[in-house]
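This report refers to the structure that appears directly beneath it.
Here is chain A:
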Amino acid sequence: QEVKPAIVYDLGGKFDKSFNEGVYNGAEQFKKATGIEYRDFEIQNDAQREQALRRFARDGFSPIVAVGFSQASAVEKVAKEFPNAKFTIIDMVVDAPNVQSVVFKEHEGSFLVGLLAAKASKTGKVGFVGGMDIPLIRKFACGYVQGVKFANPSAEVFQNMTGTTGAAWNDPVKGAELAKAQIDRGADVIYHAAGGTGIGVLRATADAGKLGIGVDSNQNGLHPGKVLTSMLKRVDTATVATFTQAKDNKWKAGVSVLGLAEGGVGWALDDNNKALITADMKAAADKAAADIISGAIKVHDYMSDQKCPG
Partner candidate 1 sequence: MSAGGEGAGSPEPAPSLELVGIDKRFGEVHANKAVDLVVRRGSIHGIVGENGAGKSTLMSIVYGFYEADAGEIRVNGRPVRIRAPREAIAAGIGMVHQHFMLVEPLSVLDNVMLGAEGGALLRAGARKARAELERLSTEYGLAIDPDAIVGDLPVGLQQRVELLKALVRGADILVLDEPTAVLTPEEADHLFRLLRVLASEGKTVILITHKLREIMAVTSRVSVMRRGEMVATLDTADTSPGQLAELMVGRRVLLRVEKGPARLGALRLQVQNLTVVDAKGTPRVRDVSFGVHAGEIVGVAGISGNGQSELLEALAGMRPIAGGRITLGSTEIGPELRDPHVLRRRGLLHVPEDRLRMGLVPPFEACESAILGFHEEERYRAGPLLSRDAVIEDTREKMESYDVRPPAPLLRTSKFSGGNQQKLVLAREIERSPKVLLVGQPTRGVDIGAIEFIHRRLVALRDAGVAILLVSVELDEIMGLADRVVVMCGGRVTGERLTSETDERELGLLMAGVSEQAA
Partner candidate 2 sequence: MDVFGFGIAIFDSGVRLAVPLLFACLAGLWSERSGVVDIGLEGKLLVAAFAAAAASHRFDSAWVGLAAGIAASIAFALVHGFAVISQRGNQIVSGVAINMLAAGLTALVGNAWYGQGGRTPPLEGAMRYQPLTLPGAEQAAAVPVVGRLYAYVVSGHSVLVYVAIAAVVATSFVLARTRFGLRLRAVGENPAAVDTAGISVTGLRYAAVVIAGVLCGMGGAYLSLDQAAAFLPLMTAGKGFIALAALIFAKWRAWPAFWTCLLFGLLDAVAIRLQGVVVPGVGQVPVQAIQALPYALTVILLAGFIGRAIPPRASGTPYVKER
């Protein structure tokens, strides 16, 4: 039987330049590859999470991808109501017989871009711009800082958060200002985890002739030659995977944690930035990646104890 996949995006919306967009891209790839149509919905408020999930489940959609940690409780509820619908939640673990949870080791990816940042930095000062001061973003920051320190223990990392309302994820102007502020203080590589706000960050670094680092999807192309790299969080592949599994009846409930080993996170190297990545930078990054996978390097996960070393 045909699969009827569906997606419920988080408040950010499907074009949030972040993981929602990742899921969207994945779904599009899947559609191209298989020609199978899918349905999606952008919620407007929290009440719609449940409504949308239920609505899709009732109309026989499956698998239903719920994007974002905020969907957890909604998925939990609705999954109970529709035992034979398949749910996949991204960025959060929900323990139910018909829910597949996909979480990522953002800290590992962030570690690598941190390492690259430190190596690319001439001033020994690098920056991080987050959207809102919430655990997920702290997790990014924490991994990043570790990577930087790993490559250059004396390096200095400036951290800024954008705001405290939803606007924080959509405020390129503020993003640019934050980046400029960090540049004024000497930062010459800046990593953002701030959705649409990041567009402003990358813009500012590019204008100032400094380097930016993209997040989630490959943003190297936004300012070719001015974006050092992007921390890839392969939500897209994860999405494709879920859909395909479902299509081939291989879909399984349970938790899948995607880190470097699983290719769930990584850093982007393409024509846009290969000039920026020197051979030894690449070597160092690859080595670190190997060590992380082998366990030789332990990247501390902020979520494990809400703390960040150093």
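Per the selection procedure, all candidates are chains of the complex that A comes from, given by their letters.
FYI, a residue touches a chain if its C-beta (ideal position, glycine included) is under 8 Å from a C-beta of that chain, and two chains touch if they have at least 3 such contacts; residues count from 1.
What you are looking at is a predicted structure, and each value in this text was computed from that prediction instead of being measured.
K.L.:
Sticking to the defined contact criterion, which numbered candidate from 1 or 2 is in contact with chain A in this complex?
P.N.:
2
K.L.:
Under the stated contact criterion, what part of chain A meets candidate 2 in this complex?
P.N.:
My answer: residues 13-17, 133, 158-161, 163-164, 167, 170-174, 176-178, 180-181, 184-186, 196, 199-200, 203, 222-223.
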